[in-house]
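A single structure is presented below for examination.
Here the complex is missing a single protein chain, while all its other protein chains stay put.
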Amino acid sequence: MSMPIGDVAPEIAVILTAVIVLLAAAFTPQRLHWLGAPIALAGLGIAAVLCAGQLAGPPRISFSGVWAVDGAGVWARLLIVAATALVVVLTPGWFMTDRRHGEYYAMLLLSTVGAMFIAGAADLLQLVMGVLLSSVTGYTLAAYHRDWALSVEAGMKYFLIGALANALLVLAVTLLFGLYGATGYGEIAAAIGSAPAPAPQGIALAGLALAVVGIGFKLAAVPAHTWMADVAEGAPAPSAAFLTVVPKIGAAIALARLLTLFPPEVIAWRPLIATLSVATMTLGNLAALWQSDLRRLLGWSSVSQSGYALMAIAVVGLTEQALPALVFFLAGYAAANVAAFAAVTHLRGRTNIDDYRGLATVRPGIAAALTLALLSLVGIPPLAGFVGKLLLFWATIDAGYAWLAAVAAANTVASLFYYLRVLGPMYFHTETHTVPSLGRWALGGTIAAGAAIIGLGVGAQALLAPLASTSLLP
Amino acid sequence: MLTVAIVLPLVAAGVLAIYAGAGERSARWFAVAVSAVPLALLTIVWLGFETGRGAPTFQWVAEAPWIPTLGVGWRVGVDGIALAIATMSALLFVAAIAWPAETQGRARQYYAWLLFLEGVSLGVFLVLDLLLFYVFFDLSLVGMYFLIGGWGHGDARGAALKFFVYTLAGSLALLLAILALVLSTEPLTFDMRELIARQPLAGSQMRGGLVLLGFLIGFAIKTPLFPVHTWLPPAHVDAPAPASAILAGVLLKMGTYGLVRIPYAMMSATFARYALVIGIVAVVSILWGALVAMAQRDLKRRIAYTSINHMGYAVLGIAAAGAMLGGEETARRLALTGATVEMVAHGLITGALFLISGSFWQRTADYDLEHYGGLAGPAPRLTATTTLASFASLGLPGLAGFVAEFQIFVGTFAVFPWLAAIGLIGIVITAALFLQMLQQLFAGPLPQRLATFPDLGRIELAVLTVLLALVVIIGVYPAWLLALINSTAEILVGGSGTH
Amino acid sequence: MTGLDLLLAIFGVAAIASGVQVFRTDSMVRASFLLLLSFIAVGVMMLLLSAPYLGMATIFMMAVEMMVMALFMVAFMMNPAGLNPMMMVHQHRFSIGAGAFAFVGLAVFVLVADFPRNAVDPEQPAIRALGHELLGGSMLIFETAGVTLLAAMVGAVILSSRNGRYGAADEGSRPPGLEPGGEPAGRVPEAGGGHHHHHH
Amino acid sequence: MTLPIVLLVAAALIGVGLYGALSQQSFVMLMMGLELMLAGVMLAAVAFWSRTAGGAPEGQLLAIVAMAVMAVEMAIGFALVTAVYRKRQADVTESLDMLKQ
Partner (left out) sequence: MLWLLAIVPFVVAAGLAVARPRERRHLAYTAAGTLALTLVLALAAAIEGWSAGLVWGPMLRLQAELVPLSAVVATTIPAVALPITLYAAVHEDQRGITRLIALLLAFVGAMELLVIAADLLTLLIGWELVGACSWALIGHHWREAKKPAAGRYAFVMTRLGDLGLFVAAMAAFAGTGSFTYTALAELDGPLLELLTAGILISAAAKSGQVPFAPWLFRAMEGPTSVSALLHAAAMVAAGAFLLARLHPVLGPVPWFGPAAMGIGLVTALGGGVVATLQADAKKLLAASTSAQFGLMFIAVGAGYPAVAVLHLVMHAAYKALLFLAAGIAGERTGSFELAEMRYGRALPGIAAVTAVGSLALAGVPPLGGAASKEAVIAAAGHSGPAVAVMVAIVGALSAVYATRFQLLTYGRGEREAARSPVRLETAALAALAAASLLLSAVWVPAVHSVAAAWLGELSASKVWELVVSLLAVGVGIYAGRLLVLTYPALGSTGSAAALADWLGLPAAVHMLIGRPARAMARAAAVLDDRALDALPRSAAVMGRHLAALGGRFGELLADGLPLGLAQIVGLGGNDVRRMQTGMTQHYYAAMAVGTAVLTFILLWGAWA
């Protein structure tokens, strides 16, 4: 039994920061609550440094098989920390009037930890706990505007979907435990390997299906995707930015990690994930097509982006490009989605797409950031989203799933339509009206996220080189 | 050198977009000055280009790593075909930027987008990296989208949207095909020279066919060929004139150029197997474009459809050139040379025609041919330039179009006699439709409301004169152009050049 | 069938029956006590399966929770003591079908499954083993659970506590106005919130 | 026979719970359905621990985790129900109908 505390040092750093913020919030007047932001940023900075330190070491399983420190996991946790930092920057202006402004940072940080735990879990129970932590904090973040009906409704709906999804996940874990007698990934893999009959058992199939739905909930994948649009629209804009991005990063890695336990020749999960991918991206795109509310549109687009991410998961293990594709795509997606929500936040939650008419004339900088974000989501080069999609196509074609790439391409074309419904009026209407904004914090977040979109695209090599040799431990 | 030609307009576009102090005039002259630089650079490259036997295929090559993990790098270089098209494009950009346009008070943005488009367009023609090619190919859509939507007329937003969505579908087909092609070789690289040398997929029928299909869909939409051309007419009609000129003159060439550069060169065996199909599609496009053009009453629509017709010629030439792995080298070389000249000629001619149609719109905001007549009286200079451009477009000898079409037909005949023969009908229809257009515009009685129709302005005339002078020069003495193109065609077709 | 099996079956039927009754009764308070009954039956079954700690924990924890739930309902919900009988269901037939389908599906899988036969030694010190596991191999899980409980507590307080240190905690907890001082952007909630189909 | 009997009971509880979750309008009743499902899960977990996993301690832990899920979800759930009720006077799912499409 070993307890290499260093392996969870980033998580500990974030938890401690959360506690500090919580205490600080309790003892400072509301007008000083914004100080939570710099504190949180400092904590996240430390966590990032600690995470980066883990990249150097060899991939390993620690905490008696509960915790995986491998390339994919560490990169995902790093991404989670970075994305959260961007969200933190968006927060102070938005919550200035909230009496519980300070506690928001604590919830945000705890939710971050949940996502990190999901990403690193190498044991079904740890996965469940991570999902649970991420969920309960997520509900709170979504419903944070207690005095705003939409926010409360979004939180409640998120909770209702989540409660069922988590119950299903626990059921899945139980069924797998019954069959394999263990919850650690290493032991499960060993049990599957030593099983005399290669024929899969119904229990295993049902367990896996339930697990996919349960983790898919965090990913906003069909069929547990229905919360995403509501949260994107109703939740506070920073929460929406966070919830559409951060839990997904953890869940995608977790799903990939779990699925690789099962030999595809015994349980044909690849077609399942491919189907799910198609369903998710198509559904998300179709639903986004006619939205007139930008945040809701982003929510649906976020569903479709989950579908793209599933492409890489469907072929994980078949090609060495799958993991880099997954991580890079998530990074690009995170940058773009946060940038889009940052622009919305900076414009004080402006969300009706008709209200965006002529924005390029009034606020060219913000319009440019939003343009970059949306074009990156489409996958226009040389932005981050392009490299991400390129790698996804690459991985799927390389793995012999070219049809999946073709479907994704067709979906991309459809998605362009609704992104342009936002972009076109921004540029092609020249009517001018005043567009008030929130303040310097959100502006900074917008700029940072926009820079990340370009940086990840043009400087893709910086991330791709280390990702090329990344690993995913069972 | 080539890198500067690509990057300079992009940087200038960024400067123009950010620097708020530029007014209408200064923005325009700044843009003209910047756009002239790539033209000058490419001229220097042309002068230094070796066309002799044994000269390297790609010259002025420069390389820098970009994403080495994926085998992607900043690789630029030209062969004769690329150089010819790129130089023509650079010239057309100077013309389009210099053209006096209605910028609706947003001159900075307008010229910034044009410069952006120049940078990415030259990028498409000058890079030697497949992924970089795609990057620029895709970015050209973005630039054109904003130009059409922002400065077009009529249902410009709808047309821009349709343009972007439709052509993005083509782009993505192209991306998938590129990936499938690259992934079939080891070690991984996007270096075009390497891929040409390796001929990936040469042995694989099924996959080769699918990849070729991807390329064909991608390039057919961009070119555009029948039946995926329907984005073109609305895009042209509603676009501002200089954007139309660029769209027809430069962006469409990306389709045909891509066809030569990628499937033709990199998977010649597969290409040869399906060349007849491509040729048939091309002939259908030739006839369809011509026939539909003849029925148009809208000036710009008519010209737009002739673009489909002309690009059909180019594709026919390419198909003929790629039809065989051995035999009929001379004829196939002729066809390929002709196809390339067609690209250059069509760029200049149709560019001029679209600019002219812009002159009409600026004066009357009307494209309906039947509302015009008798303009030869008040506007002799407009009449002369339009007549010259129209005759060039219908392939009159002594002008550039003929040099191209003659070579294409003659070259194709040796390979696909029937296709060449059927395609010939196209030149009669274009003759009829252009003459009818000229008659409609310039002859007959002058309607009262056109009595004060102003003739071409100084700048308009100067721009058109430069473009049309080149059309005449190529038509009368194309040796300088053909030598350049042929040096590459020889390599691409193979066989000796002794004929 | 051994005596143990018989006992298990009896308590199982009790658990199921009271579970079903939860949704058949027309009073929420009654429903929560029926649920508690069901949990007690489950807890007894756990005891029978040689898991004393878990059995007791289930019973006690659920007892407390159900008390809270009952109180909660009295405090907040309509129809606290089943004063007016009601049946508040939707998509009823589908739900019955889905429940039955889930049961049949799981039952079939369970019956055809080839589980390893590896029974626990009834003499084994189960509680001690659990303790070792919590502070040993599954330390991280345990700690995570702790953090989760903390988060849940904080979250619950944030969402439900009406009185903060500065007066009404909910006041001003809304998005910034589209114009400074104006209404927030987006869909405007109708005044008064949700609709009410029934009583109040 | 022990294992199948217990597992069938667990399956039945899950089925009933699912029915409740799907059919109940009231948030609280709906949550009772979820709890019933989790009760079934816990029973199954203990059954597996006792009969197939040879008393592996993770089995007990699993049951505790399920219990934690139940408790934590219920805690936050009640808080949310309170918040919703306070803001919207809503206690059934049908009342939350603003966010759609």
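Each chain carries a letter (A, B, C and D) given by its place in the written order, and its residues are counted from 1.
In the analysis below, contacts are C-beta pairs under 8 Å (C-beta built on N, C-alpha and C of every residue); 3 or more make two chains touch, one makes a residue touch a chain.
Here the structure is a predicted model, which is why all the values come from computation and not from measurement.
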Contact list for the unshown chain, restricted to visible chains: A, B, C, D
Touching residue (missing chain; options B:Leu2, B:Val135, B:Val165 or B:Ala245): B:Val165
Residue of B:Met294, B:Leu450 or B:Ile473 touching the missing chain in the full complex: B:Met294
Candidate in contact with the missing chain, chosen from B:Gly14, B:Gly209, B:Pro378 or B:Gly398: B:Gly398
Interface with the undisplayed chain - residues on subunit D: 18, 21-23, 25, 93-94, 96-101
For subunit B, the residues touching the chain missing from this view: 155, 157-159, 161-162, 165-166, 169, 226-231, 234, 288, 291-296, 330-331, 333-334, 337, 373-374, 376-377, 391, 396-398, 402-403, 406-407, 409-411, 413-414, 417, 420-421, 424-425, 427-429, 431-432, 435-436, 438-439, 442-445, 477-479, 482-483, 486, 497, 499
Subunit C, residues in touch with the chain not shown (by the definition above): 90-91, 94, 98, 101-102, 105
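Just so we're on the same page, only the chains that are shown with their structure count from here on.
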Length of the line joining the C-alpha centres of subunit B and subunit C, rounded to whole Å: 67
CA centroid of subunit A to CA centroid of subunit D, Å: 26
Inter-centroid spacing, subunit D versus subunit B (mean Cα positions, whole Å): 65
Subunit A, residues touching no fewer than two other chains: 125, 129, 132, 136, 139-140, 143, 146-150, 155, 178-179, 181, 233
Numbers and ranges of subunit B residues touching at least 2 other chains: none
For the subunit D and subunit A complex, residues of the former touching the latter: 14, 17, 21, 27, 30-31, 34, 37-38, 40-41, 44-45, 47-48, 52-54, 56, 58-59, 61-62, 65-66, 68-69, 72-73, 75-77, 80-81, 83-84, 86-88, 93, 96, 98-99, 101
Residue ranges of subunit A touching subunit C (in the complex, touch as defined): 1, 3, 8, 15, 22, 26, 30, 63-67, 93-94, 96-100, 103, 106-107, 110-111, 113-114, 117, 123, 125-126, 129-130, 132-133, 136-137, 139-140, 143-151, 155, 178-179, 181, 197, 201-203, 206, 233, 236-237, 293, 295, 348-352, 355, 436, 438
Residues of subunit A that touch subunit D when the two form their complex: 125, 128-129, 132, 135-136, 139-140, 143, 146-150, 152-157, 159-160, 162-164, 166-167, 170-171, 173-175, 177-179, 181-184, 229-230, 233-234, 287
